[in-house]
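Here is the structure we will look at, set down as structure tokens.
What you see is the complex with one protein chain gone and the rest in place.
Chain nomenclature is as follows: A, B and C, assigned in order of appearance, with residue numbering initiated at 1 for each chain independently.
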Amino acid sequence: MPCDAKSVAAAVLSAADTITAHRDELVRLDQAVGDGDHGENLNRGFGFVRAALEKSIPDTPGAVLKLVATTLIAKVGGAAGPLYGTAFLRAATALGDASELTADLLVAALRAALSGVVARGKAEPGDKTMVDALTPAADATGTTIADILTAAAAAAQAGADSTVPLVARKGRASYLGERSAGHLDPGARSTALLLNAFAKAANT
Amino acid sequence: MPCDAKSVAAAVLSAADTITAHRDELVRLDQAVGDGDHGENLNRGFGFVRAALEKSIPDTPGAVLKLVATTLIAKVGGAAGPLYGTAFLRAATALGDASELTADLLVAALRAALSGVVARGKAEPGDKTMVDALTPAADATGTTIADILTAAAAAAQAGADSTVPLVARKGRASYLGERSAGHLDPGARSTALLLNAFAKAANT
Amino acid sequence: MKKIINEPADVVVEALRGLGLAHADLLRVGFDPEVVVRVDAPRPGKVAVVSGGGSGHEPLHGGFVGRGMLDAACPGAVFTSPTPDQIQAAVSQVDGGAGVLLLVKNYTGDILNFETAAELLAAEGVDVRTVVIDDDVAVQDSLYTAGRRGVGGTVLVEKIVGAAAEEGAGLDVCERLARVVVANTRSMGMALTAPTVPHVGDPSFTLGADEMEVGIGIHGEPGRRREPLADATGIVAGLLDPILSDLPFTVEDRILLFTNSMGGTPLLELYLAHGIAEEALARKGIRVERKLVGPYVTSLEMQGMSLTLLRLDDELVRLWDAPVHTPALRWGA
Partner (left out) sequence: MKKIINEPADVVVEALRGLGLAHADLLRVGFDPEVVVRVDAPRPGKVAVVSGGGSGHEPLHGGFVGRGMLDAACPGAVFTSPTPDQIQAAVSQVDGGAGVLLLVKNYTGDILNFETAAELLAAEGVDVRTVVIDDDVAVQDSLYTAGRRGVGGTVLVEKIVGAAAEEGAGLDVCERLARVVVANTRSMGMALTAPTVPHVGDPSFTLGADEMEVGIGIHGEPGRRREPLADATGIVAGLLDPILSDLPFTVEDRILLFTNSMGGTPLLELYLAHGIAEEALARKGIRVERKLVGPYVTSLEMQGMSLTLLRLDDELVRLWDAPVHTPALRWGA
């Protein structure tokens, strides 16, 4: 099955549904080490994404991701808005104006997303941020889109889980010092959730 | 045993102790239908009375009561300060400069106290105020000071108890309308407590 | 009890010390008895405007001492009216020989203590007048209550009368004006939570998670009735309707709308409620010409709000706009 703009849009819509379903979980996670808005902010942002995609779907996979990026940047705010916005923007750039997503383009897009987040947020692996989920995800390989995304999603969740014992060194959780240890990073968790939703969409 | 200024002062001191012991009870009663300060205010006022009497005792029973009156007026505030202040002031006036309290003087003093409170506060029996305790108390008769005070204390407590079902028509409790029913009036209770302390002192 | 205090018995005195230090340019604080007086008092030939009441309603009254408003305030214990000697002391420090106007919120305790003070002052030859503020429509004004409470409207009375006194109006004019403002002011309040009085140590009443008290006063007295928690639109309507029908306020009235926080309600919510109230009034054709939004007549940390409406005329607008310089209200000076 070719992965055109419509397929990518469908995957984004299912990711939006995942965020809605996990809004409260992300709020709770962010309450523990931050300010409790991560789930609300992403849900608000993806709500606007959903509305935009339901109105009309751009022509190329890259254009779909660019729409996601600009919407998140304009509607989310907080740390996650610009970080996810940049991730989707760089991924969109990596896709160029290809009319279909390929395995190679996907690998390139994941790496571009990671380097965008790192460029903006300056976090390193181990800082207890979404970078801990995105870094292993960007190493995922495979021959099909579904394989790569499945591997990326699993890697992202493992990376997210690895944030639990860490002491945060970036973002709002870093204010807590040692008290940030013992909690899952909300941004790492949302990264895993998004990739998992994309993987599911690719596998159906 | 003659009832001179020293005896009256001793009775006032034991009344002060009673107020301290019942401070929290009076706070709770006032919380239910008012603003929760009745116990604190009386306790603060009688604390100053205690300090004054411990320093020096005036020469006559009337002068002792006048000291109580002026101290309560100056230190209590709220409704109870001027009302009890007036009660003690009128009682003091009724005693004149007699060097000893007699049964007749006591009856006159109780009546004067009641009429003072009514003159100031304009409450009638049944309005759910200290007047409901003081009115029956002022009707107390007997041949000795101890008898009269014992009867007055019992009547005051019965009067206080009678306030429970009433809807308040004076004071802060009146703002509650029907919701004031079912609660003991704090001022009626403190009147009963004071008279009971005086009766106990007279009986020892 | 969670509060930033030392000994509960010392709260008022220590808070007054802080007020005096923070605003030494405007007022001086006296102790034993406690009074807050304008730094430049007495002002010869000026009517002295004096108010007071229990503490716990800050900035009322001490925060309104200064140019164009109060000459002195008498802070009682928390939620307890001041004593006559405080009132006498305050008056003696600010009496400029042109008479003294006492602005008294209608509570039995306040009435009795100010009354006693007024008698004693009159006996000393001071020309002292008393105007009682009773703007709370939640209380029925009848023979069978202590009458309506003085609540949010107090700020408006103090500001307007203070402005007149500052301009040199005589005692008769100030007294008349105070009565006019009282006659044209109506308020009503509600609470989501109860305040905790320091010397009591626990909340004044208990409300369920889905309940609110409507027709609440400012002393942690329970309100007139308990209702299911409403949304902001419902809350505002529940306050506005009884106010409007009481005076009544009518189409084309010019009004001052005062949206007051009871202390614990954040400004975010207060502005939200204010907007709803202004829009509701506009829909009814009532012209909101002046506004005041903030925590001005509070009940410690109680969450809740009140609305106050004052019917304006040109004179009242002019006096409202006149310069005022106090810790809590300041403009034009």
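One rule holds for everything that comes next: a contact is a pair of C-beta atoms (placed from the backbone, for glycine too) under 8 Å apart; a residue touches a chain by one contact, two chains touch by 3 or more.
In this text the structure is predicted, and so the values were computed from the model without any measurement.
Student: Which shown chains does the chain we cannot see touch?
Tutor: A, C
Student: Specify the residue from the set A:A21, A:A51 or A:A74 that touches the hidden chain.
Tutor: Looking across A:A21, A:A51 or A:A74, the contact with the absent chain belongs to A:A74.
Student: Which listed residue (C:D127, C:E167, C:E227 or C:E269) would be found touching the missing chain in the intact complex?
Tutor: C:E269
Student: Touching residues of chain C against the unshown chain: what are they?
Tutor: Chain C touches the missing chain through residues 2-6, 11-12, 14-23, 55-56, 58-59, 63, 78, 192-193, 209, 212, 229, 231-233, 235, 259, 263-276, 278-279, 291, 293, 295, 298, 300-301, 303, 305, 327, 330-331.
Student: Name, in rising order, the residues on chain A that touch the hidden chain in the full complex.
Tutor: Residues 27, 31, 33-37, 40-41, 44, 73-83, 120-121, 169-172, 174-177, 179 of chain A touch the chain absent from view.
Heads up, the rule we're going with is that only the chains that are shown with their structure count from here on.
Student: Under the document's definition of touching, what chains do chain A and chain B have as common neighbours?
Tutor: Shared contacts of chain A and chain B: no chain.
Student: Which whole number of Å gives the spacing of the CA centres of chain A and chain B?
Tutor: 74
Student: Using the average of all C-alpha atoms in each chain as its centre, how far is it in Å between chain A and chain C?
Tutor: 54
Student: Nearest whole angstrom, what separates the Cα centre of chain B from the Cα centre of chain C?
Tutor: 32
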